[in-house]
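Every protein chain except one is present and positioned as in the full complex.
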Amino acid sequence: MSPETLLTCIVFLPAVWAIPLVLFDAKAKEAMRYWGVLGTALTFALTLQLLMQFDSNKSGMQFKFDTPWIANWNVFFSLGVDGISLPLVVLTGFVCLLSMLASWSIEKNFKGYLMLFLILETGMMGVFLSLDFFLFYVFWEVMLLPMYFLIGIWGGPRREYAAIKFFLYTLAGSVLMLIAMLMFYFNSDRSFDLLELARIAGGTSAGKSHVYGMSMQVAAFIMLFIGFAIKLPSFPFHTWLPDAHVEAPTPISMILAGVLLKMGGYGIIRIAFPLCPYGAQYAAYFLAALGVFSIIYGAFAAMAQTDFKRLVAYSSVSHMGYVLLGIAVWKIVDGKTVGREYWEMGLNAAMFQMIAHGISSTGMFFMVGVLYDRVHHRDINKFGGIAQLMPHYAGLAAVIFFAGLGLPGLCGFVGEVFSVLACWNFSPLLAIVAASGVILTAGYILWTMQRVYLGPEYKGPHPEALVEMNSRELAIGYTLVATAILFGVLPHLLFDPMHGSIQALTQSLASSYETLYGAIHTSQLP
Amino acid sequence: MGDVGLNAYLMVGAVLFVCGVVCMATKRNGIGVLMGVELVLNGANVNFVAFSRYTSLGLDGQTIALFVIVLAAAEAAVALAIALNFYNNHLTIDVDRGNELQG
Partner (left out) sequence: MDFEALFKQFLSGDVAQQASILRSLTIFLPELVLSCSIVLMLVARLVSLDRIIPTHWFALLGGMASFVIVLFQFWEFGNSQTVPVEVFTGLAIHDEFSIFFRGFLTFFLVFVIALTVLTGIPDDEDAPDFYSLLCGAVIGMMLMSSANHLLMLFIGIEMASVPSYAMTGFLKGKRRSSEAALKFVVYGAGAAGVMLFGISLLTGILGTAQFSELAPRFQAVFASHAGMQDPATRCVALALLMIAVGFAFKLSLVPFHFWCPDAFHGAPAEVGGFLSVGSKAAAFALLVRLTTSLAGDGSGALSQLSLSCGLGLGLIAIVTTTFGNLAAYSQQNIKRMLAYSTIAHAGYMLMAVSALLVLQSVQTDLVFQGNHQENGPRAMEGLLYYLCVYLFMNLGAFAIVALIRNQTYSEEIDDYKGLAQQVPVLAICMAICMFSLVGIPPLGGFYGKAFIFASVYEATNVHWFMWVVLAAGGLNTVISLFYYLRVAKTMCMDTRPADAVPVSMAASSSPALYVMLVSGMVVFLGIIIDPLSKVALHAAHALF
């Protein structure tokens, strides 16, 4: 398959797969389930195919192609993949397949659920693969509508509130992103091409010697950052997340935590930093501090929860703080980047943490969902003694939770430790605070495990329902555990494809900041 | 008799206009409001005709005035029909009594 077809198929296969669902009889649930699983499995297979064809030794975009979409406005249907987007694309395929398998408990209007689910997958793939800002924006919003309905129709008791809150936050961020997008469009002589925009920002674009002004870069960066930080989510913009995660049905929580949050981090790495290096550097310390604060804040908030799912949701805030921290540790002294390799390490760690969190939080939500399906409550204080009733389940859950905790040998460890190490070069103070977050994380996860899985006996409602996982659930659980161990033991599997692209990114950002700094000091810039 | 000049005509037009607007604003009777509208339209007509006599507007002004008379008649016919219909339903043509549509 040619790369163009492959990329297009990855993006549109799920949505196209949803169309024949119209023909299914509403009662043929079993058939629709297998149809859905087949669709997501095929998409995952295509992403694996992409992984095979990808050349890890190249640093730039691969398989890039453009087709005019809205010719009057210079909008292109432009897809491509590099070391930064590749792992996320594969992760999306992986998480979608697993959550499709976890969708067995959905009863209400299954046909509608499946269609929205598949459209959602198209939206997510499109975000990670598009190289045109306008296209990126469209895909970014495409996943909004299905997500709203998935939470709002199939969610828990407060689903409508959670759904509208999610929608409102994201839309507000998107409007800011739209304005920032227009800024770049008109200042680059009408281009939406992300690579070209980044080249202009770096001053390496042929024929366009002028760079974006300082004030514009700062303004644009703030708008873009708010848009992405809402998705990430970072501290002041995170309040939609606990509601959305708690109310969403289990498979949708898995997607929310596993993929959607990564779009925020991806947006910052792919768009906010390359397009406004000055703005990014201007805000770097603030971003790092925000990341550290999110780590601590999320951990404390998680510790205070009695709702199992809400606890896992807050742990996401905490874990995604490491991503922000890793991205932001860009140290500049007198216009020169100091210790670029540390920053590179931070970015690598951020990427790794995104993937690792994608696996561990998907797993944690799945594990919570398994319990909820059986006893229909999530109150931690009413649990206890699950390990005796469901030993197999408790064992798998323990591994997943340890992965979230960051135990060495499991995937959560690598990202956390590297981002804290990279931060030491940037600011030892922040590094120390961030490191203490690890202790808090260990605290709340161990305490939770003790309350839920250990203890003498289960005293909550529906004790009779606590039977061992069935084979489908076991398959999902084992897959997650296996990947968590795999990336914990062999982190280079992930670092290898990312490394080249990240190195290129830091180099170009560092040099473009230097150019800018020079320009400012010879006052060529407004 | 000497020519009274453009301004005198415009003054008449303006007075008609103001009368009409005041009438529209203060009358509660539907027919009264429509009479105010007629005054405004005719104020404009006086202007058109006067301008056509005194400025480079030429014959255009007169023609526009003719058209306006026709349009005003059509509008008045429809407006009266609607007022009648309102009366049939409400037994009044007091425009303030139409207060079912609010919000």
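Letters A and B mark the chains in the order given here, with residues in each chain numbered from 1 onward.
We take it that a contact is a pair of C-beta atoms (placed from the backbone, for glycine too) under 8 Å apart; a residue touches a chain by one contact, two chains touch by 3 or more.
Source: prediction; values computed, not measured.
Enquirer: For the chain that's not shown, point to the residue among A:M1, A:I19, A:L38 or A:V175 touching it.
Expert: A:V175
Enquirer: Could I get the residues of chain B that touch the absent chain, sorted low to high?
Expert: Missing-chain contacts on chain B: residues 10, 13, 17, 20-21, 24, 30, 33-34, 36-37, 40-41, 43-45, 47-48, 50-51, 55-64, 67-68, 71, 74-75, 78-79, 81-83, 85-86, 88-90, 95, 98, 100-101, 103.
Enquirer: In the whole complex, what residues of chain A lie against the chain that is missing from view?
Expert: These residues touch the chain not displayed: 68-73, 112, 137-138, 141-142, 144-145, 148-149, 152-153, 159-160, 163-164, 167-168, 171-172, 175-176, 178-179, 182-183, 185-186, 189-190.
In this text, only the chains that are shown with their structure count from here on.
Enquirer: Compute the distance, rounded to whole Å, between the mean C-alpha positions of chain A and chain B.
Expert: Whole-Å distance between the two chain centres: 66.
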